[in-house]
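Missing here: one protein chain of the complex. Every other protein chain is in place.
Labels run A and B following the written order; every chain starts at residue 1.
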C-alpha cells in the first residue's frame, strides 16, 4: 500500500520536475554577463547620463598587477555611456549597444558627477537600495567634471579599474586618514541621519588627457593618472561645496575617523615655525561631548592619540624629556589648527558633516526634540562653538636617539 | 506469508514452489533408496556412489555416497572407508543391521561430525554440504559423516577496505572461516551464532552473530523475523539479504553496513550491532546501522584520536563536497554570481568564453564521462588497466579543456568531486550520494541555491524519518543525545568512552572502568596505586 502510494507520489512529482527543468527562469551563464566594475552618473540636459565600465574577461583583467600591462591589444574593460530619463531606463538602453546583460553585483565604485550632485542624488541612492543586484557596499566618489571620463582612464598595476580605485581609497583611509571612504550605505545612512549631510571624496585625473588606450599604459610615468582629491560636501541630497584635503583631515579628527596619519610639525616651535619633523599617529580617539550653554551648544572635542616620531630635521637630543614634551605641544597645536580651520569651513558651508546633530540627539534628547519641532538645526548649528582639546603622546622615537643634524654639527 | 512474498512476481509459475517436494522417508531397501537418489540428483559426474560389503559386518551391504570436490578425499579415505573396510574385529558372528549401525556410528567412524538422517531431503542437503552418506540395507536411517573439505581461498587482505594500521585479514567466502575469525576475536561466552539456511535452490548458510546481553532483543527478534520471512530461491551475495531485510523501501540511503573486515564486525558487535555472515561472499553485514556508522572506519580506532577526529571531519566534508560541489558550482555560476570574489568571477568567465554548453550540460557531460570511466575501470581486464587511466586523464583533463568542450574550472570541480567520493569509507553510502548528486545538479540548474536548500530539506526530513531496525537513522544527532556524540563527528580518546553508545535500542552498559586516563602517580616516592586492569576490548 505504502509503496504504491509513494510510487504514485513520485509519478506526480515527475511532471513538476520536468517543468523545473524546462524553465530556468533566473539563470544567466557567465559568458552572458557584462560584469560591471564601476559606474558613473551625470546629469545632462535634464537626463541621466550613465557610464558603465564592463570588464572584458578575455583580456585577463582578473590579474592584479597584470602580465605586461599594455602588451595585450584588447582593453581590460570597455565603457558604455547611455542616457535616459530615469536611471533604469538608461541601464536598459545599454542592451541596445552591448552584447551582454549588465550585472552590477561586482561593482566597486560609483562616481557622481558634480552636475548630478548639484541636481540631487536621492533617486540614485534609492535605485541602489532597491535593485536586487546592486551592491550597497560600492564606494561613492564625486568628480569635478564629467564623471564618465574617470571610468575611461586605464590604470597601471591593476587592470580592473573599479577595484583599483577601491584599493586606493581603502589604502588612503587606512594609512593617510584624510578622509574615510564612503560606501553607498554609509552615504545613505548619514544623509538619513539627524545631520542630513554627507561627504564624498573627489576623484580626479591629474593630467588633461584621458589614458584610454592600452598602448598608452606602457609608459612608466603616465601624464595623467587617477587620484583622490578634495572632499565634496553634500547637504540634503545636494552638493554644497568642497573641503580641501587639509580641512578634510581636520574633519577626520573631529569625526573620529583617523586610523593612521602622518602629521608634519615644527620640532622646535620656539626657534622656528618651519615644519621639519613628522610623526605617525598610530592610535587616535575622539570624544565629542555637547554642552548647552544658555543659548548655544558648545562641543567639547577631546582628541587623544599616540604614535612614533619618524623624521626629524633639527638639532635635538631625544633623551631629553623636555624636548619631547615640546614636540608634543607643537603637534597638538598643529592638529588644533587643522580642526579649527576645518570647522570654519564646515560652518561656512552650513552642512553638518561633523555629525553634531547625532551627538546632540544622543546626549540631550529633550532639547533635540525641541529643535526638531522647530526645524531650527541649521541656525543652531551656526551658533555652535567648538572647544577642541588635543593631547598627543610621542611613545617612541624610532631607531635613533639623536637627530642626524645634531651628530653632524658636533 | 508466502503469498505476500510472491506478490511482486510476474511469472505465473513460481520457481520456488516447484522445487519443494514432500519429504520422503528412507525405504528399508537400499536399492529403492539408491534409485530414488538417482532420480533426484541425476547422474552428475561428480557424485561418487560406492557399494560395499564387509564380511566382518555379516556381509551387510552399505553404500557410500559423496560428492567429489566437496569432500576432502583424504578424510573420506581415512575416516570412513578405511575403518569400515579394514575393521575385522567382528568375526563370524552375524549381527543385525541395527547393531551394525549403532556400532559403526558409535565406534568405527573417527570423525567429528556424524549425523543421522531419516529422510532423503535431509540426507541430500548434507550431501551437498560435503558429508559422506552411508546407507544401510534394511534400515530406514542413514549416517552422514562430515568429510567436507573443498577448495577455499585462503585468508587475504581485504581488497575494498584497506588500512595502514590494523589487522590485514579479511573474510573469505567460507561461512565457517568467518565465524571462526569472530570467535577468535571475541572469546566470551556471550557470543552467540545462529545459523539459517536461506534460498530454496542455493541453501545458503547464513549466520547471525551477536553478543547476548549487549545486542538489543527487539532488534534481534526483528532480524530473525525478517530472515525467516525471506522466501526466495537464491542467495548469492550479502546484498540479497540486505535488500530483503533492510528498512525504508524507497530510499537512496543504505541502512545496513557491509564490510570485509572481521575487526569491523567485531567492533560493531561489541557496540550492540548484529553481524550477519553469508556463505559464499566475503562481505558481512552489520545491522542496525545509522547514517553516522557509515563514516566510521575501523582504522579510526587504531590511530591516535586526534588524527582520527580530523580524518573523520574530513570525511564529512568530503561527503558534502561529493554531494553538493557540482550543484553548488552550477548554482553559483548561473544564479548567484555575486557570491564569487570578483577576480574569481572574471577568470571563470574568461574560461567559459569559448565553451558552447551551458553549465549544467557541461557538468553533466563531465560527471557522466567520469562515471563511464569508473565503470570501465572496474570491468577492464587488469592488463589494459593503465590504458584506461591514460585515456581518462585525457578525457577528463587538459585535452578536454583545450578542445573547448569544457572549462578548466569544471574539470577541477568534477575531479575533486570524484576524489571526494572515495574518501567516504563505506562504498554503500558513497554510491547513494552519487545518484543524489545528479538530482542536485538538475535542481541547482533550475532554482539555484534555493533549489539546493529545498532538496536538502527533503533529504533531511527523509533521513529523519528513516529507521534501521527501529533505530532512528540520524541518531544520536537527531534526535539529539549529546552524551553519545563522543564517537560521531570526532572520536574522543578511548579511555573516555566509558559507556557503550546506545545507537541501537540495546541497554546502555559500561564497557570499561572509569578513570582510565593514564596519569603519572602523584608523589613519586609513594607506591603506585592499584593499576586499573587493562580490558581486552576489541575495536569499538
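Rule of thumb we're sticking to: a contact is a pair of C-beta atoms (placed from the backbone, for glycine too) under 8 Å apart; a residue touches a chain by one contact, two chains touch by 3 or more.
FYI, contacts and distances are computed from a predicted model.
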Among "GerAB/ArcD/ProY family transporter", "Uroporphyrinogen decarboxylase family protein", "Peptidase U32" or "YhaN AAA domain-containing protein", UniProt-listed name of the chain not shown: "GerAB/ArcD/ProY family transporter"
Shown chains touched by the chain that is not drawn here: A, B
Listed residues A:51, A:81 or A:105, member touching the removed chain: A:105
Option from B:112, B:479 or B:520 whose C-beta touches the chain left out: B:479
Residue among B:53, B:102 or B:454 that touches the chain left out of view: B:454
Which of B:25, B:38 or B:341 contacts the chain that the document leaves out: B:341
Absent chain, residues of chain B that touch it: 335-336, 338-339, 341, 343-344, 447-450, 452-454, 456-458, 460-462, 464-465, 472, 474, 477-480
Contact footprint on chain A, counting only the chain that is left out: 9, 13, 16, 19-20, 23, 25-26, 105, 129, 132, 135-137, 183, 185, 188-189, 192-194, 358, 361-363, 365
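We take it that only the chains that are shown with their structure count from here on.
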Between chain A and chain B, centroid-to-centroid distance (C-alpha), Å: 66
Chain A - residues contacting chain B, complex: 2-3, 6-7, 10, 17, 20-21, 23-24, 26-31, 33, 35, 37, 55, 57-58, 60-64, 103, 105-106, 108, 133, 135, 160, 163
List of chain B residues in touch with chain A within their complex: 249-250, 333-335, 337-338, 342-350, 352-353, 355, 358-359, 442-443, 445-448, 451
